[in-house]
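Quick one: this structure, given as structure tokens, is what I'll be asking you about.
Missing here: one protein chain of the complex. Every other protein chain is in place.
Letters are used for the chains, namely A and B, taken in the order the chains are written, and counting of residues starts over at 1 for each.
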Amino acid sequence: MRWLREHFFSSWPSALTTLVLLFVLFEALPPFIDWAFVEAIWTGPDASAACRAARGEGACWAYIGEKHRFILFGTYPYDEHWRPALAMLVLLALWGLSALRRAWRWWLAVVWGCGLAAIGGLMWGGFAGLPYVENERWGGLMLTLLLTTFGIAAAFPLAIALALGRRSTLPVVRALCIGYIELIRGVPLISLLFMASVMLPLFLPEGLSIDKLLRAQIALILFAAAYLAEVVRGGLQAIPRHQYEAADALGLGYWSRTAFVILPQALRIAVPPLVNVLVGFFKNTSLVVIIGLYDLLTSVKVGLQEPAWSGFGVEAYLFAAATYFIFCAAMSLYSRRLELASPGSSWPPARAAGS
Amino acid sequence: MRAIVAVIVLLACGTAAAQSTAQAVRSKGYVQCGVNTGLAGFSQPDSKGVWRGIDVDVCRAVAAAVLGDASKVRYTPLTAQQRFTALQSGEVDILSRNTTWTLSRDTGLGINFVGTNYYDGQAFMARRKLNVTSAKQLDGATVCVQPGTTTELNLADYFRANGMSFRPVVIEKLEEVLNAYFAGRCDVYTTDQSGLVAVLASRAPNPEEHVILPEVISKEPLGPAVRHGDDQWFDIVKWSLFAMIEAEELGLTSKNVEKQGSSKNPSIQRFVGATGELGKMLGLDNRWALEIVKQVGNYGESFDANLKPLGFERGLNRLWTQGGLLYAPPLR
Partner (left out) sequence: MKRSAKRAAIQAAVLLAVGAAAWFLVSNTLSNLEARRIASGFSFLQREAGFAIGESPIPYSAADSYLKALVVGLANTFRVSAFGIVLATLIGFAVGLGRLSPNALLRGLCAAYVELFRNTPLLVQLFFWYALITETLPPAREALQPLPGVFLSNRGIFFPLPGSVPVLQGFNFSGGAHLSPEFAALLAGLSIYTASFIAEIVRAGVLSIRRGQREAAQALGLTPAMTTRHVVLPQALRVIVPPLTGTYLDLTKNSSLAVAIGYPDLVSIANTAINQTGQAIEGIAVIMAVYLTISLSISALMNWYNARVLRR
């Protein structure tokens, strides 16, 4: 009773707020639950006709059921679906392993290299009896995860180089790094994606061409590297001077000091905001729908174009939102736990990194 | 990381000699064809996922001529906004996507049109219950249109010329713009007349509720295009299209062309490669035109298989001998 009073009715305005909110919830929630769960069409033989009949009264989740393979794997050949499924498990295992504090050693990079090679081998095939599947056919949730993973893996070394370069005492190097970072952070991601998909072919010599997936991946890598560089720089700034002095006293040169003393500590400090950048990056992969790549959002959207399923956009996008939410919320929770576990870090609340 | 290494390796060894498109097609073993995302009669996958349409047949003809097998084609569905970039960047070898041949596109975009495989014009479609009988009654209407098309420009020109105003609703994907029109988001839908007929026949939930207005407000010669800078490929695609038209003129069909080696008509003899070196001049096998007609058919067969079931009339797309505009230069 006292708990109730303290939390919900502690003062007149508070009590009024509680009553108003409860009223709003009671008015809004039951119809929503009715639409989303009770009257919804989940499966059935003639699903699209049933959905049409229940228009406005029940949600059409059958659309997701019908298209779930396409949403997960895109146009990957039907019989080979075990390959992207296995690749997804390897990918999630890689991420899971990286989340453990104990794994933050140098051999993590080696594990990542092997993991990525395994994923590439599974997806492309072409050896040991696995038929070759060209990357035009990769799509769906698989592609979103791949874009994020390869993107961050490639952007990370570039970001470290940029952060070190920005703090360098050589004016030319510093100017180049600052110029790159400010340029990329000042423009919207969509313009970089357009630039990559339309202009990259012009930058290459005649006869050489790179496919659309690689172009989009390059744009995402360049974008992520600029934001990651700022996060790494923040971590570098947090290293107290005496670490540098101690390394100097031990006789370590610039590169040894950076690689063995400064970077490991800086990266550990920077993990919470780094995870925030990762969350933003995962959300940003959804923009490839605008240049025609078949990621999770595109596959959910494309199915709507069939006349049988047109008009169910609300259900489709709610599902897409829920999927992204599960991944992003998990990552955000992890980041918050990390922050709480290391109270010594004086890192300010992370800025919305391009969102 | 692997991607960057791959690019560096490719750059290192790929910078040598530029390959011509015909060589590239031969070495990779298929023709990459840029088509519509789904326009009935022109390029659309059927229920089994097989692409069909007269634009598809152009690519199949080129594959038959160059590789000897009309099935060696891979299709890239492209929206109107993506199509020119895809061709310019090398993503596709041929753009066969009901694209209107205009001066600015032929010169400023870096592409070459090889000819016309469908003579068309732009028209309007509206709901019957709006009670409009002519496009001149559309002042103040909301019009659905796809961006990056001549449709968009002609629409603005027409309304300006007639002193009318309109509200454009610009939606990129064909399916989405159709959904928007049928949902009542706009009053009028405009595209090439062929597109309107195709949509009424295949996509409209209630075809009798809509009417195509009589005015044809522009010339829309639709045809395939290739990149600038590769004359041999340009010739191959151009003459593949002409071969299909000439075959109809000569009376050659997919059924009877194989037996024409013994024909007394010198034109037919040259066509099937029994005499002359037409194939060699193009850099192809002498049976190139025969393979086209045998595996894909002549223009009339392609039209009848794809467009006639949707209710299309030949109209302007008859042979010149029958009063239409289809005229192939002599194959000699």
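In this text, a contact is a pair of C-beta atoms (placed from the backbone, for glycine too) under 8 Å apart; a residue touches a chain by one contact, two chains touch by 3 or more.
Predicted, not measured: the structure shown is a model, and the values here were computed from it.
Interchain touches from the omitted chain, evaluated on the whole complex, reach A, B. Between the chain not shown and the residues B:Ala141, B:Met244 or B:Leu319, the one that touches is B:Ala141.
Among B:Gly29, B:Gly229 or B:Gly261, only B:Gly229 touches the chain that is left out of the view. For the options A:Ala36, A:Ala50, A:Ala118 or A:Val173, the residue in contact with the chain missing from this view is A:Val173. Within chain B, the residues in touch with the undisplayed chain are 80-81, 84-85, 88, 104-105, 107-111, 130, 138-142, 147-148, 152-153, 155-157, 159-160, 166-172, 180, 183-185, 187, 227-229.
Touching the omitted chain from chain A are residues 7-8, 10-11, 14, 17-18, 21-22, 56, 169-173, 176, 182-183, 185-188, 190-191, 194-195, 198-199, 201-206, 279, 283-284, 286-287, 289-290, 297, 301, 311-314, 316-318, 320-321, 324-325, 328-329, 332, 348-349, 351-352, 354-355.
Just so we're on the same page, only the chains that are shown with their structure count from here on.
Residues of chain B that touch chain A in their complex: 1-4, 6-7, 10-11, 14-15, 17-19, 78-79, 82, 85, 88-91, 173, 175-176, 179, 182-183, 203, 205. Those residues of chain A that touch chain B in the shared complex are 113, 116-117, 120, 150, 153-154, 157, 197-198, 200-202, 204-212, 214, 217-218, 221, 291-292, 304-307, 310-311.
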